[in-house]
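Heads up, one of the protein chains got dropped from this complex, but the rest are sitting where they should.
Each chain gets a letter, A and B, in the order it is written, and its residues are counted from 1.
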Amino acid sequence: MTRWDWDYAWEITPGLIQGMLTTILATLLGITVAVILGLFLAIGRRSDRKWISYPLAWIIEFIRSTPLLIQLFFLFYALPLITFIPEPIRFLSPLTALVVGLGVHYACYCSEAYRAGINSVDKGQWEASTSLNLKMTTTWRSVILPQAIPRALPPLGNYFVGMFKDAPQGSAITVAGVLFVARALQSADFRTVEPYTIAGILFLIVSIPAAIFVRSLERRTFYET
Amino acid sequence: MKPDNKRTGASVAMRQVVKAFGENVVLNKLDLDVDPGEVVVIIGPSGSGKTTILRVIMTLERIDEGTIEIDGRHLYHEQKNGVLTPASEKHIRSVRSDISMVFQHFNLFPHMSARENVMLAPMKVKGMTEDEADVQAQELLNKVGLGDKLDHRPSELSGGQKQRVAIARSLAMEPKVMLFDEVTSALDPELVGEVLTVLRELAASGEMTMMMVTHEMGFASEMADRVLMFDRGQILEQGPPDKLFKDPDHERTKTFLRAVLSH
Partner (left out) sequence: MDDLILNARQYGNLLEGTLVTIQVIVGSFALGTFMAVVMGVARLSDKKWIRQAALVYIEFARGISAIILLFWMAYALPILFGAPSMPPMLAGILALGLNMGAYGAEIVRGAIQAVPKGQTEATIALNMTDRQRLRHVVFPQAVPIILPPYGNLTIEVLKGTALVSLIALNDLARVAQVIRQNNVISDSPVPLAILYLNVLVIYLILAQVIAQLFKVAERRSARRFGST
């Protein structure tokens, strides 16, 4: 048996690219969930109400220090059995479970990035907002977040790349991403070198340019007062 | 002196106000009355609590005891069935709409142009349309001599220009009470004059009550209706500038004035 079969490699590449597109789709949906949910978590953690801010801090710490894979198992295998949860929420399709899992997991990271951005906004900005009698929602929307979010962008970009690298874990809950396709080829054709190598190359083709782009974000300048 | 058809500002009445930071009692049962349209200058040694008076009126710090009334309405309390109870945030917001503050370090919104800084609050708080707010912003920025800087970001303005934008931004809310905390002390000396010119016009118009903390004694003696000498959380003495600057009753006031004026 040859160790590398070019014909076979060409034959399986389209399928692997198809899987890669699914992986990318899951990442795009997941990061959308993460940046939105993360923002609310960050704002919630700043709440004066301790019954909001303390549990949130705790939950974020818990999710951040435990493996995404187990969280995916929970969403996919355990959640459907929790009968008091309404059905449409309980029964997630594999892709939905992956998007929710990635989204929630990374929302916890994103919330830290936002938090750092929010804390770096000068205290005087809050005071000026009070002196103009702005409502809390206006203060957040028009004054604080427009300054905080640009500062959070570089870390958010890193999480985007990080999420992309975690997205193949969806294969463990039968999401037909690139790794799932490679594993399917392994069990169907008993070949491993080509599927896994091509999967790896596809990954590098996407993630290295993405990482370089994110690093260029880090060099931007921000508003001065 | 003050035309009847003009706004004349609101009164401020502080009764037995206590504000402490931990053990440090900064305002010690302070009583202070300011008339509508009056220009009051607060002087006193560093750490005596001057900034704190303005900050509790602006609700940037909450008071521990006592009451504050703006135009006869309680700021921190509400009458409920004839009983004075701590006010809801909603009530505080409603009374606070009469007050605005200008800060030592401007606190302009760095991501907005001068015009947008001035337009934001009227649109979001008063529900002005964008066009109305824009017209008003141009008017106010013209008034403070910045008609040609409408679309500049704060980072493109000098300190004096920033402070004038900040004043215009507060004026846009048509406050009845305006608070100024050392608004010229972060400026290069040659830029102080342009800000004082604006303040002078405001004071002369009598359109609002002004309370200012300043070290500009010349300006104070020229514009103030009354000067308060503040010391250790209490008013040590007060009076018209002529009296207080030229012939103070207290030795501490004399020492303080000598120290400030010798600069």
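Going forward, contacts are C-beta pairs under 8 Å (C-beta built on N, C-alpha and C of every residue); 3 or more make two chains touch, one makes a residue touch a chain.
Predicted model, so just to flag it, every value in this text is computed and none were measured.
Counted over the whole complex, the shown chains touched by the missing one are A. Touch with the chain that is not drawn comes from one residue among A:Arg3, A:Arg49 or A:Arg219, which is A:Arg3.
Listed by residue number, the positions of subunit A touching the unshown chain are 3, 62, 65-71, 73-74, 77-79, 81-82, 164-166, 168-169, 171-172, 178-179, 182-183, 186, 192-193, 195-197, 199-200, 203-204, 207-208, 211.
Convention: only the chains that are shown with their structure count from here on.
Per-chain CA centroids place subunit A at a distance of 47 Å from subunit B.
Per the touch definition, subunit B reaches subunit A in the complex via residues 58-60, 93, 96-97, 99-103, 105-111, 120-121, 124-125, 153-155, 166, 169-170, 173, 179.
Within the complex, the subunit A residues that touch subunit B are 122, 124-125, 127-128, 130-135, 138, 142-143, 146-147, 223-225.
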